[in-house]
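Reading through the structure tokens given below for one structure.
The complex appears here without one of its protein chains, the remainder shown in place.
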Amino acid sequence: MNQTANIKPQTPLGQAMFVCERPKVEYRGLSLKIVQLATKWGPIGIPLLLRFAWGIFFAALVFVIAFVWVVGRFINPLLPWFVRDVVVVVGLLAFVSIVAIIGIWGERKVSGRIQSRLGPMRTGAWHGWAQSLADGLKFVQKEDLIPQDADKPLFRLAPYVALVPAFCAYLAIPFGVGWVFHDSDVGLLFVLAMLAIEVLGVIMGGWASNSKWSLYGAMREGCQLVSYEIPMGLSLVAAVAWLGSLSLVELGRAQDGGWWSWLLFQNPFLFAAFFTYYIASLASCKRSPFDLPEGESELVAGFHTEYSGFRFVMFFFAEYMGMFAVSAVATVIFLGGWNSPVPGLASPLWFVIKSTFLVWVQMWVRWTLPRIRIDQVMHACVKYLLPFTLLLFVGSSLWQLYDNPDHRLFEGFAAVVRFGLGCLGLLLLGLYFAGAAYGFYHRNQLVGQMVRKHLPGA
Amino acid sequence: MLEAVIFFLLAGLAVAAGVAILLSTSIVRMAYWLITMLIAVGGLYFLLGAYFVGVIQILVYVGGVAVLLVFGVMLTSRQLAPKLRPGRGEVVWLALVGFVLLEALTLSILHTRWQQNAMAPANSVGEIGRSLLGEFLGPFELVSVLLLVAMLGAAYLARPKVPTQGPQHAKGTTVP
Partner (left out) sequence: MMGLTPYLILSAILLVLGIAIVISKRNAIAMLIGVEFILNAATLNLVAFSRHGIGGLSGQTAALFVIVLAAAEAVVALAIFLNFYHTIATVDIDQGDQLKG
């Protein structure tokens, strides 16, 4: 009896439960090279880079502008078409990466400001501008984990399926007349189709992770996407029917000539369609208040719970690229694209400014509104947004039918309404800027008031 | 030349997807191979100059039907996945029937003299819109009615089935 009592518990069950080995890590390929380079040259290179950050930034900007000008003016007419295509694709890749990098940094700054804190301040010389680069360096060095029970090929494939279509959407987005990779007859539908494929990568990653959080995220993404595609498409169809083209370049060109000719201010139905499109695009980009697929408070990180390192970065990039893409579509269709508010100053710069403003509003919404429940998401789409957008489409078509010289009375009424809508738009924008200026001017007093009000005794 | 290369790439992808589905046993893999095939065929539509049909293929099939299919797979493949490999006799029959069918189709395609027209139809979107609301107005309306019926039917079939309580059972549990 004594002997049996002395025997240690060596059952397989006990081993499985209590022995926990650190998994062997194998760094291979590009990741290993980057890590080696970073550890070798990082201590010298990064401080140097940061010391001369602004100089490097402006030099790069000047170089890019000069390069684009030289290519467009002298080299492009001489070269075969595929060289032009390669140059444009590389330029788009650079632009998209900059969008994602600035977007990630901007999101942290915006969230910080909205929550009365500073956000990243130290990395880089000015307001933590290099935070995204530092994050990227960190992510590249991270261990590349794949769960043991994951569906490994699909797990590896999913980030690419999310990232590549998000980039492909930019191939049809025009930044100006002539500033587009390919001006297609069906540009708008192409962008929508690419954004629809992007979601497939999310579902793939969520399923392949073989984790319940990821699967829940993927399921939410699936039902959310399939339902919000419809109001999104319907509000765009209202705009497309008004101008009679699916080509994004044509749509932008038709709104030439001042802010009063933008599609947003043409009739009240299109004014509302812009907002329904914007809400639906928030849902299709998984942005709050519709960010249920990655609801941090419920699902750890949603569909990318199991992803680490560079694969996670790819999902992140895809999200920010998608945000800018839907904002760009809204800009081209409703906000006049590259056309300036006063006629005659059309430039790609306007397009970037407007799209960036819309991306900023997405961030603003994210850090202002609470997340809603999944049944509320579906009800909001099927019961309210879908009938409302159908109504907008019919109303806009009827308005177009009667807004012509045959119906003199209605034409006058339409002109008055258009003028009123234009004034309303200017008023909203003016209020926004006035508020922003007031808040910026009194920023210290406002924070002090808030602290005194909400944290008595501070 | 480039057209031929792209054609054989996309065609190879589509056929490979079909073969992979035949050989695969995982239903989710099958769904993703289906998506591969759909995208490859969409690329072929682009190659044929049918941009509108290609984009609609990707938008409706990949963005709608395929997502729905993957969704259905996730909802149903939790457990008790039926054995998907057919028996040996079935495989022999399948190969025989498939081979004969393919041979018959290929021979008839190769031995027919097709009336070919090298001119590509231009300005596809506007023309398709005009033909949808002109020449094909009847089918168009029928299809819209069918879509409505399909939507209602699917919603009816997939409604939540609350177990109906008997009247005497309900009487006992109701709270005044």
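Note that the chains take the letters A and B in the order they are written out, and that residue 1 is the start of every chain.
FYI, a residue touches a chain if its C-beta (ideal position, glycine included) is under 8 Å from a C-beta of that chain, and two chains touch if they have at least 3 such contacts.
Remember, it's a predicted structure, so these values are computed and weren't measured experimentally.
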Where the missing chain makes contact, among the chains that are shown: B
Residue ranges of chain B at the interface with the undisplayed chain: 3-4, 7, 11, 14-15, 18-19, 21-22, 27, 30-31, 34, 37-38, 41, 44-45, 48-50, 52-53, 56-57, 60-61, 64-65, 68-69, 71-73, 75-77, 80-84, 86, 90-91, 94, 97-98, 101-102, 105-106, 109-110, 114-118, 120-121, 124, 127-128, 131-132, 135-136, 139, 143, 146-147, 150-151, 153-155, 157-158, 161
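Heads up, the rule we're going with is that only the chains that are shown with their structure count from here on.
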Distance between the centres, which are taken as Cα means, of chain B and chain A, whole angstrom: 30
List of chain A residues in touch with chain B within their complex: 151, 154, 184-186, 189-190, 192-194, 196-197, 199-200, 203-204, 207, 215, 218-219, 222-223, 225-226, 229, 246
Contact set on chain B toward chain A in their complex: 26, 28-29, 32, 35, 39, 51-52, 55-56, 58-59, 62-64, 66-68, 70-71, 74, 123-125
